[in-house]
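The other protein chains are all here in position, but one chain of the complex has been omitted.
Let's look at chain A:
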Amino acid sequence: MAKETGIVRWKDLALGCTLMEPGTAAELKTGDWRSMRPVTNRELCIKCGQCYIFCPDMVYSRTAEGYYEANYYYCKGCGICARECPKDAIQMVQEEK
């Protein structure tokens, strides 16, 4: 399969639409079906890492300053991080077209 899932001709698909490389869930662009995105307010954030721990898609990564940043290629907008954040630092905002 192509690196970015789906942009491929039917003839180029592997047998049975198999993902041939290990760890290839990385190719699944789960961000495609998001309607709300989490936005972190760094004024409120205490860098506790709860969002990082609870995100089911391992979307957050730690920045040099210790904040947590979401990768929207994978974030599906489930809102779990916003719910778990002890400081209500994360707001779910509507995606725009």
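The rule we apply is simple: a residue touches a chain if its C-beta (ideal position, glycine included) is under 8 Å from a C-beta of that chain, and two chains touch if they have at least 3 such contacts; residues count from 1.
We take it that contacts and distances are computed from a predicted model.
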{"item": "Missing subunit (named according to UniProt) among the choices \"Membrane protein YedE/YeeE\", \"DNA-binding response regulator\", \"ABC transporter permease\" or \"Pyruvate ferredoxin oxidoreductase alpha subunit\"", "value": "\"Pyruvate ferredoxin oxidoreductase alpha subunit\""}
{"item": "Candidate in contact with the missing chain, chosen from A:Lys29, A:Arg42 or A:Arg62", "value": "A:Lys29"}
{"item": "Chain A, residues in touch with the chain not shown (by the definition above)", "value": "1, 5-11, 13-25, 28-29, 32"}
